[in-house]
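A single protein chain has been omitted; all remaining protein chains appear in their positions.
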Amino acid sequence: MRPSHRNLDEMRPISIETGVTRHAEGSCIIRIGDTHVLCTATIEEKVPPFLKNTGLGWVTAEYGMLPRATNTRMRREAKVGQSGRTQEIQRLIGRALRAGVDRVALGERQITVDCDVLQADGGTRCAAITGGWVALRLAVNKLIKAGEVTTDPITDHIAAVSCGIYAGQPVLDMDYLEDSEAGVDGNFVMTGSLRLVEVQMSAEGATFSREEMSELMTLAEKGVKELVEAQEAAVG
Amino acid sequence: MRPSHRNLDEMRPISIETGVTRHAEGSCIIRIGDTHVLCTATIEEKVPPFLKNTGLGWVTAEYGMLPRATNTRMRREAKVGQSGRTQEIQRLIGRALRAGVDRVALGERQITVDCDVLQADGGTRCAAITGGWVALRLAVNKLIKAGEVTTDPITDHIAAVSCGIYAGQPVLDMDYLEDSEAGVDGNFVMTGSLRLVEVQMSAEGATFSREEMSELMTLAEKGVKELVEAQEAAVG
Amino acid sequence: MRPSHRNLDEMRPISIETGVTRHAEGSCIIRIGDTHVLCTATIEEKVPPFLKNTGLGWVTAEYGMLPRATNTRMRREAKVGQSGRTQEIQRLIGRALRAGVDRVALGERQITVDCDVLQADGGTRCAAITGGWVALRLAVNKLIKAGEVTTDPITDHIAAVSCGIYAGQPVLDMDYLEDSEAGVDGNFVMTGSLRLVEVQMSAEGATFSREEMSELMTLAEKGVKELVEAQEAAVG
Amino acid sequence: MRPSHRNLDEMRPISIETGVTRHAEGSCIIRIGDTHVLCTATIEEKVPPFLKNTGLGWVTAEYGMLPRATNTRMRREAKVGQSGRTQEIQRLIGRALRAGVDRVALGERQITVDCDVLQADGGTRCAAITGGWVALRLAVNKLIKAGEVTTDPITDHIAAVSCGIYAGQPVLDMDYLEDSEAGVDGNFVMTGSLRLVEVQMSAEGATFSREEMSELMTLAEKGVKELVEAQEAAVG
Amino acid sequence: MRPSHRNLDEMRPISIETGVTRHAEGSCIIRIGDTHVLCTATIEEKVPPFLKNTGLGWVTAEYGMLPRATNTRMRREAKVGQSGRTQEIQRLIGRALRAGVDRVALGERQITVDCDVLQADGGTRCAAITGGWVALRLAVNKLIKAGEVTTDPITDHIAAVSCGIYAGQPVLDMDYLEDSEAGVDGNFVMTGSLRLVEVQMSAEGATFSREEMSELMTLAEKGVKELVEAQEAAVG
Partner (left out) sequence: MRPSHRNLDEMRPISIETGVTRHAEGSCIIRIGDTHVLCTATIEEKVPPFLKNTGLGWVTAEYGMLPRATNTRMRREAKVGQSGRTQEIQRLIGRALRAGVDRVALGERQITVDCDVLQADGGTRCAAITGGWVALRLAVNKLIKAGEVTTDPITDHIAAVSCGIYAGQPVLDMDYLEDSEAGVDGNFVMTGSLRLVEVQMSAEGATFSREEMSELMTLAEKGVKELVEAQEAAVG
């Protein structure tokens, strides 16, 4: 029934390739089916003004999409400015990643996670969170190895998956074709222990019941488990 | 236990005053405790380019906050541009209101709902959705009275309320003091028949369980019922 | 002869309601007929860079109009930026208010007066100045009461009224209908003792004589007297 | 008593050099003492959207100042955007010039008058209006000569001069030294027959009486007469 | 003598991988040593306004760099706007590619070549031109295959290489370490038949002679030959 012939609760193939750029402290390309996101983590020994002299660190994220990551070319954001959608997504990624970080243990430094979509096929923000966590993990590993932090500031995995109601059925990990048809869709961000970090369900031209909400959450748990395994495999 | 001495499941006082501005097709000031929002609905006989000649109408929203609506003065958005937060909120309001509108029945016209916060004390986006629906309802009533639409395009009430986990307890309708302390908070948008339209739960420096999610949703249902009654009373 | 059936030298009804917002140090809603402006005064213990360490205070103003304050909806300035007209008006309000302030007595602090038009029917800048003075007066009263200033920095009332030549006749306090027809219109800002602070007369598609200028000034003096009385009544 | 040793009612030397640029339909450099403004008039066979198919023409103005026209270098407006002051000035110039134009006789075309200050020493907006009229006059002469208009659309001269209260005395045509010290200053725009077009008197840290206002107006009339003579001489 | 131990006239390893993104009409990743650029070509059946109804096609380019393509993270251009450097580079790429295109044969359509630097180590604009040509070639092949063009609009290869004077010696294909030390550097864009398209030599804190210019050009010819061979191999 799904355009991709997947089962209702079946993720697309997941691949995470690390160490993809020579300059960043941590990096990966995450591929969830045809959605490919390059994630890099940059460590800077400074924090935003509101954290000066608090001893607390910060994790923030920025998100972008190459103009021809999509089926028809989009206008370059460097020319037209970041859309509200982009700003909303990068705020989400930052919040999500911070939920898995002990900011005292990190110490007064900032890690910026850049997530740039090279090819898009739905679920880019979820891929960005999942891959962003890998880049973050690798960058923090460098800090640990260099003895710059003594307690591991990473408290748990953070991963995200989209779910929605497509053709009347709750489905896991929607691709673009499903996403553009679904009346209800959203994203679940969870920790490795399946605690919730962020829930965003949204209906356009439809509504949904508590029961459906519950079914979607069960699907999301299944997806996040698989994503966390892939993260484990990637960071070794 | 709550700073306002309310029960965990107690809303702040709700008041909706309609017909507050002479120019708008529909208008109200909604007051949820010390959060006051002026909502106006404007009907225009044109639609955005992507809807030209489709026979479908459009409902959109814009959101603003007066510089001294808050405890310390904020910089005027007309000077510094709309923040990502503002854009995220107004996209939410528009989506939420559209969930209660039959766009075929509305016909090829646009209704813009402006929500301007005169005084803020937490929950401004929820107040904006709830008051925005009243302004929209009143504007549509004018269309009906004038015979410009034959079927009522409003399919149900739309109302929203915030919930969160404050001091370890799920609470309903957080004010600013609670909101700034809560590790988990979010908004539920529902119809008059308590179908879900939008769920946004978000943790900062904390996580939450499925059980807590469920308790919050039960609180939200109670709050939305009261908001819908206030809407009913206001629009007569 | 006037659309509102007023006499040539008759003001619209004046009302000033104070204490309208809980956060601002001073606030009022001024209503001059159907023109309604919310004015708030914010005290900050810092001055612009050019006044650092001079011992002098500063009074500045910002002006805005809600999108549906007018008959047809205007584009939101937070989206399109402040127009030249808006900037011109807020510079005028600031200059006008400073004419009634002893900046040595105020001390090195800044008071920002925000004037936001909730409903417009002509004469919004004059209402903003007149109401802005009330908000300023109330904020300064707080400083005096708290013992933070010892000499009253307010030296006199400041009020403003529009005049113009409508249908060949000099008239006082034009509403929107008159304003949009008048070939000559302008604003007079005066102190409580009727000294001039600012005169702005402007013709579009017409010109005027010294005699007419003089008649307009006499009308303005009458209007300002009434506005100052309303200010007196409001601030007690 | 004046820094320039001029009499209270004495203008600075006036010079108007026409035909200074090969491309513009009309052009001049006006020099009022050390204030030098290059004015060009451009005719375009189109009008702004609000005038389409009305048969009416339009005259508009733009104003700029070279970065080193002033004693200390200002930031280039092409880099930082037009200031509120610049926008206010160019709206004034446009309004002023339109007061001397019969827009029906002009026909559905637009004349843009660019006023660029090459060297500034006070009174740049007045010089821009006075010189702008010369450029406009010359451009209109071309239209007449080419038979594109049959009735002369220029109905009268338009000229402007600044006045103010300097060291307690009303003075004519203030230079920068006077301007920066004057508590009261302003501009009078008049026609060749000394009808008023625009009056802008403004006090900063001072106020003024009706009598002083009247004296300033008398000075302005003297100044405008001299400026109109210089315009006559320039356009032949 | 060179940091990379290359000979003075030795290029870095060149690799061009085609078909790297599923959406674009043509695409490649070009790697010149550690400089990696993703190039995509997008065909649109419309041209810029100045070419409407001329029968002529257009080729344009846009250039970007991911924030962590460089050793220290750069600010994201979507946030701060395109720099002058970026605009200069993308104008260059567009001009260069157009030199190898018969715009009559292309017909009234536009091809946009996006060049996004994934990893930077000097010479990014030259890699972008060389890789951009490959993406363009592949996109045009699709047009030919689909019968939408009958004459091949590609008239010749276009490739580019940097040269400079490093440590007093003319060198070919500078990497970042050399580039940041070189007093003279520049870029040569040539066709497959070694005709010149663009020469940009620039000195900072140094100057150069005609003889040196000539030596650099000889080096550039050698580099371009190798790049053209790599292009040939890539497009088959």
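Every chain is named by a letter (A, B, C, D and E) in the order it is written, and numbering of its residues begins at 1.
Quick note on the criterion: a residue touches a chain if its C-beta (ideal position, glycine included) is under 8 Å from a C-beta of that chain, and two chains touch if they have at least 3 such contacts.
Predicted model, so just to flag it, every value in this text is computed and none were measured.
Enquirer: Which chains here would be touched by the one that got left out?
Expert: Hidden chain, whole complex, touched shown chains: D, E.
Enquirer: Of the listed residues E:87, E:110 or E:141, which contacts the missing chain in the full complex?
Expert: E:87
Enquirer: Suppose we count only contacts with the excluded chain; which residues of subunit E make the list?
Expert: Listed in rising order, the touching residues are 82, 84-85, 87-88, 90-91, 95, 98-99, 103, 186, 191, 195-210, 213, 217.
Enquirer: Considering the entire assembly, which residues of subunit D contact the chain that has been omitted?
Expert: Considering the whole complex, subunit D reaches the absent chain at 21-24, 27, 34, 38, 40, 42, 44, 62, 64, 66-71, 73, 76-79, 81-82, 86, 112, 114, 116, 118-119.
Criterion: only the chains that are shown with their structure count from here on.
Enquirer: Determine the set of chains touching subunit D that also touch subunit E.
Expert: Chains touching both subunit D and subunit E: none.
Enquirer: Rounded to a multiple of 5, how large is the rotation, in degrees, that superposes the C-alpha trace of subunit A on subunit E?
Expert: 180
Enquirer: Between subunit A and subunit C, what distance separates the C-alpha centroids? Give it in angstrom.
Expert: So the centroids are 51 Å from each other.
Enquirer: Got the subunit B residues that touch at least 2 other chains?
Expert: Within subunit B, residues 82 contact more than one other chain.
Enquirer: Quick check of your reading of the touch definition: is the inter-chain graph here a line, ring, star, complete or other?
Expert: Its topology is that of a line.
Enquirer: If you go through all the chains, which pairs of them touch?
Expert: Pairs of chains that touch one another: A-B, A-E, B-C, C-D.
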